[in-house]
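Scroll down for the structure; my scribbles are underneath it.
In this view, the complex is presented without one of its protein chains, the others remaining in place.
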Amino acid sequence: MDRIAFDIAHLLAGGLLLVSFMMIYQDRMFALLHVFAFHAVVLSLSVAWQAYNQGAPHLYVTAAIALVFKGIVIPIALRRIVLRLGIHREVETVVGIGVTMLAGIGLSALSIVLMLRVTGMAEAFTREDLAFSLSVVLLGLLMMVTRRNAVSQVVGFMSLENGLILAAAGARGMPLVVEISVAFSVLIAFIVIGVFLFRIRERFDSVDISALDEFRGDQT
Amino acid sequence: MSGPFAYQVEFIVGVPILAAALLAVLPGYLLSARLNILASLLTLLAALTLLVTDRPPPGAYLLVDELNIVFIVLNTFVGFTAATFSASYIGHELETGRLTPTYLRFYHAMYQMMMFGMNLALLSNNIGLMWVAVELATLSTVLMVGIYRTHEALEAAWKYFILGSVGIALALFGTILVYLAAQPVLGEGQVAMIWTELLGAAARFDASLLNLAFIFLLLGYGTKVGLAPLHAWLPDAHAEGPTPISAVLSGLLLNVALYAVLRFKMLMSANPGALDPGPLMIVMGLVSLIFAALMLYRRRDIKRLFAYSSIEHMGIIVFAFGMGGPLANFAGLLHMVMHSLTKSAIFFSVGHIAQIKGTQAITEIRGLTKSHPVLGWGLAAGVLAIAGMPPFGVFMSEFLVVTSTFSRAPALALLLVLGLLLAFGALLLRLTGFIFGEPTGPLKPSQASFVPLFAHIGLVLLAGIYLPGPMVAWFQAVAQLLG
Amino acid sequence: MGVILAFVVQGAQMLLVVALAPLLVGVVRKMKSRLTRRQGAPLIQPYRDILRLMRKEVVLAENASWLFRVVPYMVFAATWVAAALVPTFATGLQFSWTADLIAIVALLGSARFFLALAGMDVGTSFGGIGSSREMMIASMAEPAMMLTVFTLALIAGSTQLSTVAEYMTSPEVGLRVSLGMALVALVIVALAENARIPVDNPATHLELTMVHEAMVLEYSGRHLAMIELAAALKLLLYISLIGCVFFPWGIAGSDDGVAGYALGVLVYLGKLVVAGVMLALFETFIAKMRVFRVPDFVGVALMLALLGTLLLFVSRSL
Partner (left out) sequence: MSATDLSLLIFAALLALGPVAIAAQRWAHVSTFVYGAASGLCGLLALIGLAGLAGHGIGAGRVLPLGLPWIGAQFHLDALAAFFLVILGVGGGISSLYAIGYGRHEPAPMRVLAFYPAFLGAMGLVLLAADAFSFLLSWEVMSLMSWALVLTHHQEADTRRAAYVYLVMAGFGTFALLLAFGVLAGPEGGYGFDAIRAATRSPQAAAVVLGLMLIGAGSKAGLAPLHVWLPLAHPAAPSHVSALMSGVMTKVALYGFIRVVFDLLGPLAWWASPAVIVLGALTAVMGILLAIMERDLKRALAYSTIENIGVIFAALGLAMAFRANGMTAAAALAFTAALFHIFNHMAFKSLLFMGAGAVLAATGLRDLDRLGGLVHRMPVTSFLVLVGALAISALPPLNGFASEWLLFQAVLMSPAIPEVGLQLMIPAAGGLLALAAALAAAAFVRIYGIGFLGRPRSDAAQKAVEVDRMSLLAMGVLAALCVLAGIFPGVVIDAISPVVDAVLAGRLPKQADADWFTIVPIAEARSSYSGFLVMAFIAISASGAAWAVHRFASRELRRAPAWDCGFPDADPNTQYSASGFAQPLRRVLGSNLLAARETVVMPPPGDHAPAILTVHVADPAWASIYAPLTKAVVSLATVMNRLQFLTIRRYLSMVFLLLIVLLLGLMLWV
């Protein structure tokens, strides 16, 4: 592909990474949701650009799903949940934001170095794309493990998954991308419904030792 | 391909999904239970035909070869026996009001959905399709685990769900990487995701990309296999779900995930430049084995106890495949089959016991050989078998693993033996408590059928003494395949 | 002819030991009383005692079992056979190969076993004391004895007493440290096994100190006579053993004729007297020790015997 196309794709992928960092940085729930919506939008843009470049029309579907489902539906649903559970206080982090940021930078550095080393023979575009998507995935995971709040962990998972979609879309001519994105949307829908239904479970780590004796008949 | 067996493979995949659709709408649990059994039986028969007829050529989506035929037959068989067991089990749940008819309908539908997912995962010739199938199986089992709606059940389901999803995600990334490795060689599109193609061309792939991919795949599917430290979902999911599901989880789902790992291991070893996945698998196997063995000692819930024992045995199997070589691979396959049969048998008996005693607390279960001789000795046979006692099949596989390992890598063999011994001690300690001493708690006879239990025990016993020639030849072929 | 002579000699030996045993006891007693400025009983007093006891009726404890009545004869027989197999005045007797030194030790063990059981049969506290102490002492003394046997056997290359004795007469033995140690060990064992001072006092009936006497406390009449005779035989046996192994001079060989045998008998008598006198001297000058000091005493024998065995190899391998 020509230079411009490459730069644009590069720009979008990098943008996605940047937005991931913004997400880690957020300490307000609603702000986080907004940033995530933005994350989804950037993703759909870059997927669409891939679709245009690779001339793969089915990728447009993926882009659309990303835009509509993750850019609009999920954020709204999460917003309602947040209001419902009354947890729009700031995000409860395990370690300080700053530390998390540093860790994130380390992770993206790791992934970029790794990818550049590993993908020797693949074409330049794929390498960049993979490097970015891997770091987005890692950042998503990082967010899941450094946030106590269920909603923000869901958000983390979804950003992780955005990274996957990015990688899939970047993989030239990869089939089943649409199916995969659909499958993932189902997964996420489940998660969100779960968060919504099991209000008991306001946070993932409600499993604390004190709560064990009452229902986990497994302590000696 | 001709005659009645023209579409046997499609049949194996199709029957469950149709049955699932049908069961979703059928009222009345008796009928649906029977239909469940029937569907499983049909699937089993279809799978058995694979043994007699010559195999269909690999298609774009479905594939039958030496490796997965082992898994598919085992899968459908245990699926069938578990369905029979669940028919005799689930009625009692309805009486005690733990489940409502609606949930039962949902339960049976999900059961077939799960079977569909697993069969598809085993038969798929396309790594993307396999990924989707595994996710499907995971989702359906998640719903089954949470079916009791109790706090614990939801807790377990949720844990399973989250960890599973992350695993799935990692596996997908690995899959994408494999595609990227294949794409320059095989060209874009479908072709670069088809097993048979991948395996043929694996030698020319970018080795380092494959390495990276394997890490993600091992972690992703390894979460499903339940390797420590990715195991966290497994014990609770086993403990809180309905017992037939525990049996299926231990007996089948873990195998399916293992199957995926093995496939990619084959890919790795087909590529000269790639890392040898053996050491990584050996380490994870040993860690899982020893860790699970130690965890056995402090359990208070009988189903969780055997769930940890599943982790332990998955550790042994992964260790064996990591060691490689004809003996160890043979042992790994044998151990996998034996573990599926034995562990599901154990869960069958545990199901009856838990229903009789009305609890899963280990301290509440005493003197079964006195109060329920058949059940008690059945459990004893199962536990002794899983602990590696002859004349049961697990002994043969452990014999082969230990002896073949010690002459190659003594230190590893010592660690292996340490783990096995630890687990043996723990299981035996519990077993002594379960079946001996003065009985406690309710002593009402169990009305459930023991056929599935003793069918499995009988098979394991037979395999421990006599392995039929064809099966051996077939295992050896697979062992060669795995290298 | 030779065979007949051999049988005769064997028979003579069996009769000789049983005939001489009480005399030996008499000698010791006489000597001891002389040493303590007493007149003392005549030498033949032991014979009188035994005969008197034999004529007396047996007073049997009510709950004594058949074992209690069989034991005296068993003990006597075992000891007698053992004593008859030790070369006294001649080696290479007809039946000397019936049992070697190890077997002789074990025969004495059988006698002790039966006696200890008899001590416990009636079910009195003193019998128990006696048996348990006897077994304790024996379980130290017997290994010491065995180790001495090892030393001798390793030197002579045989456990056959005749062979050992003949070897000891031969010049190539020389003087050896091991032999000295073995001798001391054997003497200590002999004192312990025969219930002599300082281990036990054959004359005492002070309950708390007695060992052998406590075991036989319930015996009377002919039973007691058999046991006394057996005890005397045992003493004789040990002395003849020490004699034939460590002082083998004058023992008739298997081939030299009646004259040789006669000489052997005379020498043997001399040895007995000397041994009896020395025993009496020793017992007069030493005091009995506390029961729980005994193990140390016998332990010395054990150590010496072991040392003797090991030194043997050291000297050989040097």
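To keep things simple, chains are lettered A, B and C as they appear, and every chain counts its residues starting from 1.
Convention: a contact is a pair of C-beta atoms (placed from the backbone, for glycine too) under 8 Å apart; a residue touches a chain by one contact, two chains touch by 3 or more.
Quick caveat, the model's predicted, so the values are computed rather than measured.
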- Using the contact definition given at the top, list the shown chains touched by the missing chain. A, B, C
- Query: Out of B:20, B:44 or B:212, which touches the unshown chain?
  - Reply: B:212
- Item | Option from C:103, C:242, C:263 or C:289 whose C-beta touches the chain left out | C:103
- Out of B:48, B:232 or B:361, which is the one that touches the chain we can't see? B:232
- Item | Candidates B:94, B:270 or B:402 - the one touching the absent chain | B:402
- Can you list, in ascending order, the chain C residues touching the missing chain? 51, 54-63, 65-67, 73-74, 76-78, 80-81, 84, 95, 97-100, 102-103, 106-107, 109-110, 112-113, 116-117, 119-129, 131-133, 135-136, 138-143, 146-147, 150, 153-154, 157-160, 163, 205, 207, 217-218, 221-222, 225-226, 291-292, 295, 302, 305-306, 309-310, 313-314, 316-317
- Item | Those residues of chain A which, in the complete complex, touch the missing chain | 94, 107, 110-111, 113-114, 117-118, 138, 141-142, 144-145, 147-148, 153, 204-209, 212, 216, 218-220
- chain B residues touching the chain left out here are 158-159, 162-163, 166-167, 170, 208, 211-212, 215-216, 219, 223, 229-230, 232-233, 235, 275, 280, 291, 294-298, 325, 327, 367, 369, 384, 387-391, 395-396, 398-400, 402-408, 413-414, 417, 420-422, 424-425, 428-429, 432, 436-438, 464-467, 469, 472
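Here is the rule we go by: only the chains that are shown with their structure count from here on.
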- Of the other chains, whose C-alpha centre is the longest way from the centre of chain C? A
- The pair of chains with the most residue-pair contacts is A-B
- Message: How many angstrom lie between the centres of chain A and chain B, each centre taken as the mean Cα position?
- Response: 31
- How many Å are there between the centre of chain A and the centre of chain C, using C-alpha atoms for each centre? 99
- Given the complex, residues on chain B that touch chain A span 126, 128-129, 131-132, 135, 139, 142, 150-152, 154-155, 158-159, 161-162, 165-166, 168-169, 172-173, 176-177, 179-180, 183-184, 188-190, 192-193, 206, 208-209, 211-212, 239, 298-301, 304, 360-361
- Query: Which residues, counting only chain A, touch chain B once they are in their complex?
  - Reply: 114, 117-122, 126, 130, 134, 137, 141, 144, 157, 160-161, 164, 167-168, 171-176, 179-180, 183, 186-187, 190-191, 194, 198, 200-201, 204, 207, 215-220
